[in-house]
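The structure's right below; bear with me while I get my questions together.
A single protein chain has been omitted; all remaining protein chains appear in their positions.
For clarity, chains are labelled A and B in written order, and residue numbers in each chain start from 1.
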């Protein structure tokens, strides 16, 4: 059985981990990136596409399991993704929930997790807000607005630039004061447990550059994710985030069967009261896990060998196959 | 012999490391955290308390060595800590010195280490200062003041909020301009040497969030430590910090017998003249070491195996037992 993935996001980590677990590996990649991926010896097979419709056909031609990542739906679009016919690791039913911000926040809210106040219309804004484009756009187009007039101005700009069609397309959230922390989890149906696989902070352009020269450059900050920085949390924060994680998995098992399987992340702000506010989740492997190709400060608490999330996925598949339970970890 | 610790701070790292060195492990934990700690297979025994007096009794019921960490005195208070009757790794005589900021700074000063100017009374303030609450409070209540009137205002606020009783209870330090660097050391009586075990930067809420949006949010920054980020220093800074470390250990051997044993940290600002100013120390394992469960960029210079500080402690105990010198590393 082959482990395959689309050439972007965390493909190196995923296929490196698959090879470590003994699987043959296949990458489905745009032709412009073929040379890049050929630099790495753990990738066995190349399926090279020129356009996105070909990509789906190539994905479907692989005899194995596709590992989805944060760029899969973003690249292919939700329609093409629906045409994937080979088994996908994890829960493909989450894709449509994830493409709808209201439904995403509903899953968090139903789990009893503290989330930021959200505003349906710019008219309702009564505090500092962050305005986001839907989908996994890597922070592109995000902006801050101090009040409703600034918010409308920015939204009109996004409409003019054709990023969105109307103000209904954006997410307007209270800007919670605190520090961002991204908790990376893995829910294992095989072990029936939540594992904390790592944590990171996003490194965003240009906001993380502008902050070094306050008052010198008069530019609105942008929030485009260009990388990730490792971090660990106070140990006393961990019981709360694990409670969140357990309840979140349980909610998805009720509402989006079979529920979360494998990697996901809870994207939070930690306030100075040490409260944790979850403003977003990702239902699959996040790019912040690329920090931990040789294991994270948390993965070593579970495993006596280097365990990236990419490898963890293939380990779950391997054990599932051995136990004749592949259906429990794929959809 | 069992290795035990209180369930918080760096307990996971400490017990993970103890298990790696072959010791049975016991956690003494508040009942609300029991489920959390049960997620980790390297913890053998659980002693669960509902109130802090029970905690001390449970600690004393363990047949082995207690590893203290930064939350031990903070949770139990200095009085209860004094009632611990089983051997404590390291020097318990430091506890009372650490609870008195004047005595702490005196140890640094006596070691010929550059420290920030401190002000006994808000009346004396003549520059930007940082005002701190005593004890290991994780940065809670810290604030900056540009002048004496701002300082008094903030101190009165702390008195009103019942954090302190009078201005005598705060530490007023010159705010040294530069960057924070936390140097983690381990003094080994068995090897008679100082080891640099790692370095970190604290990740503080909300100051590390506010800096991303300067001028947009008009909130006074707070300095509550929520996590830690890894860092390495220019190699040319290391001879100076090792000199500091050697002299500091020597001073404690003179003044607080038997002196520093095991992990400690020197908490510094590095100026743009590359001078190192130590504004604080911790006499035991700090949470920043949680970054290095699989070893740090510095630990690998000493050890050919993954050596967290938690594991390093148990290694020291193990060798001490073998050499019949347990008394050299416990008090």
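One rule holds for everything that comes next: a residue touches a chain if its C-beta (ideal position, glycine included) is under 8 Å from a C-beta of that chain, and two chains touch if they have at least 3 such contacts.
All of these numbers come straight from a predicted model, not from anything done at the bench.
> Just one of A:24, A:87, A:134 or A:227 touches the chain that is missing; which is it?
A:227
> Among B:43, B:66, B:170 or B:207, which residue is in contact with the omitted chain in the full complex?
Looking across B:43, B:66, B:170 or B:207, the contact with the absent chain belongs to B:207.
> Need a quick check: the contact residues on subunit B for the chain that isn't drawn.
Touching the chain left out of view, subunit B contributes residues 128, 144, 146, 175, 177-181, 193-194, 199, 201, 207-208, 211, 214-215, 221, 229-239, 242, 269-272, 274, 294-295, 297-298, 300-302.
> For subunit A, which residues touch the unseen chain?
Listed in rising order, the touching residues are 8-12, 16, 32-33, 35-36, 39-42, 71, 138, 140, 203-206, 208-217, 219, 222, 224-230, 287, 290-294, 306.
Here is the rule we go by: only the chains that are shown with their structure count from here on.
> Would you mind reporting the rotation angle for the C-alpha fit of subunit A onto subunit B, rounded to the nearest 5 degrees?
Subunit A sits rotated relative to subunit B by 120 degrees.
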